[in-house]
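Remarks on the structure that follows.
Missing here: one protein chain of the complex. Every other protein chain is in place.
Our next item is chain A:
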Amino acid sequence: MSKQRILFISFGQFGSDFLEKVAAAVKSEFGVPVGFDINYGVLTHFYDPSRRQYNANELIKFIHEKYGNNGAKTIGLFQVDLFIPILTFVIGQAVYKGNAGIVSLYRLKNELYGMKKDENLLFERFCKEIIHELGHTFGLTHCTSPVCVMRSSTYIEDVDEKNARFCASCKKQLDQALHEEPS
């Protein structure tokens, strides 16, 4: 099947040039082919009306079941607010050393914090979170380097403190993982 090692599935409205830009940024950080696809399905049965959010665990399960057997690390890209039962929200989530993950743009938007809309900043934050979750699927854990993309970040304020790049030691670990896993 596909030789893509990383696959993005978009749910909801994203501009195609936006996604292409994201794919290019991720490709340059991982150095492997990246593809993307669109899912036109509706998300209603992932919605929790009492929390008015979407269940991240269920969405990951769905992605794993639907796309998991093509061998690529598959990340679902969302516009909606995500939660897992134990936490009030998550920006992204991935299966550690698995093949599936999700990231949402929702909490990354400046406007929701009463600040001026900033498309470039939004793009940068989104890339950081996607690269971070992909890092987990390749077996990376959180890093204590203050600027490494694997630094744990629960809020956009934390996301802004780090770079969209792996530090030297995470990069080394990633390269090893990329070599080990057959394409």
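As a working rule, contacts are C-beta pairs under 8 Å (C-beta built on N, C-alpha and C of every residue); 3 or more make two chains touch, one makes a residue touch a chain; residues count from 1.
Keep in mind that, in the parts below, contacts and distances are computed from a predicted model.
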{"item": "Choices \"ABC transporter ATP-binding protein\", \"Carrier domain-containing protein\", \"Two component, sigma54 specific, transcriptional regulator, Fis family\" or \"Acyl-CoA dehydrogenase\" - which one is the UniProt name of the chain not shown", "value": "\"Two component, sigma54 specific, transcriptional regulator, Fis family\""}
{"item": "Candidates A:Val90, A:Val149 or A:Ala164 - the one touching the absent chain", "value": "A:Val90"}
{"item": "Of A:Asn69, A:Thr154 or A:Gln176, the one touching the omitted chain in the full complex", "value": "A:Thr154"}
{"item": "Hidden partner interface residues of chain A, rising order", "value": "31, 57, 83-90, 93-96, 107, 111-115, 136, 141-142, 144-147, 152, 154-155, 157-158, 161, 167-169, 171"}
